[in-house]
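Below you will find the structure I want to go over with you.
One protein chain is absent from this view; the other protein chains keep their places.
Going in written order, the chains are labelled A and B, and every chain counts its residues from 1.
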Amino acid sequence: MHEVTNRLQVVLKESGLGSGVLTVFCRHTSCSLVIMENADPSARRDLAAWLERLVPANDPHFTHTFEGPDDMPSHIKMALTRTSESIPFAEGKLLLGAWQGVYLWEHRHAAHSCQLIVTVVGE
Amino acid sequence: MHEVTNRLQVVLKESGLGSGVLTVFCRHTSCSLVIMENADPSARRDLAAWLERLVPANDPHFTHTFEGPDDMPSHIKMALTRTSESIPFAEGKLLLGAWQGVYLWEHRHAAHSCQLIVTVVGE
Partner (left out) sequence: MHEVTNRLQVVLKESGLGSGVLTVFCRHTSCSLVIMENADPSARRDLAAWLERLVPANDPHFTHTFEGPDDMPSHIKMALTRTSESIPFAEGKLLLGAWQGVYLWEHRHAAHSCQLIVTVVGE
């Protein structure tokens, strides 16, 4: 889970807009977005470990496995979390709660480059 | 699960806008949003009970437990549902389906105050 909150804030500042909605979109089906507690890393570790137990690799039911045992679990974990997220802003700042961080969640084990698209609508 | 549909409709009416998209955003990581059947309460009860069985408190794997046994389950239940939801409107009314209600879902057992931010974009 990679926190992208600051990078979203930078994009927002560059837009020059004061208030509106910022939309983040993840262009992949093996990674996803989640807005999660950003204070104590143990919350994110427990979330990831729980999801790993819910969707274990090497499930013998999976047939879509040609990219490896983490291929199908990555799609399922993506489907259970989010591809797009819409975050309000005012006075040029994201109105996230005190403990909220925006995370890009890579579900494959190997390193991949991921693209997020950020769109800002407002005035 | 607290229905907030009417309060969203009030905010929409106050905006004076006719058509566009209303975005609701939940500023917390232990509660979330879901658009669920609003006719028969048994559907919401069954959903909540199912999620409670999927993510039981007192799971011995959890390490993030200093706020109590419902701390980590609340984050997981949030991650499996939604933090933001975008609802279209026309002629000043939300275009929800006949059986759809918008719910704020508090996953902690103790009472908390929750903040939702509503943004209306349209004309």
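As a convention for this text, a residue touches a chain if its C-beta (ideal position, glycine included) is under 8 Å from a C-beta of that chain, and two chains touch if they have at least 3 such contacts.
From a predicted model like this one, the values you see are computed outputs, not experimental measurements.
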Contact with the hidden chain (one of B:Leu8, B:Cys26, B:Met72 or B:Ile87): B:Ile87
Residues belonging to subunit A that touch the chain removed from view: 23, 25, 27-29, 54-55, 59, 61-64, 72, 75-76, 79-80, 82-84, 86, 115, 117, 119, 121
Chain not shown, touching residues in subunit B: 20-21, 34-37, 40, 42-43, 45-47, 49-51, 53-54, 80-82, 85-88, 95-97, 99-100, 121-122
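We take it that only the chains that are shown with their structure count from here on.
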Centre distance in Å when subunit A and subunit B are each reduced to the mean of their C-alpha atoms: 19
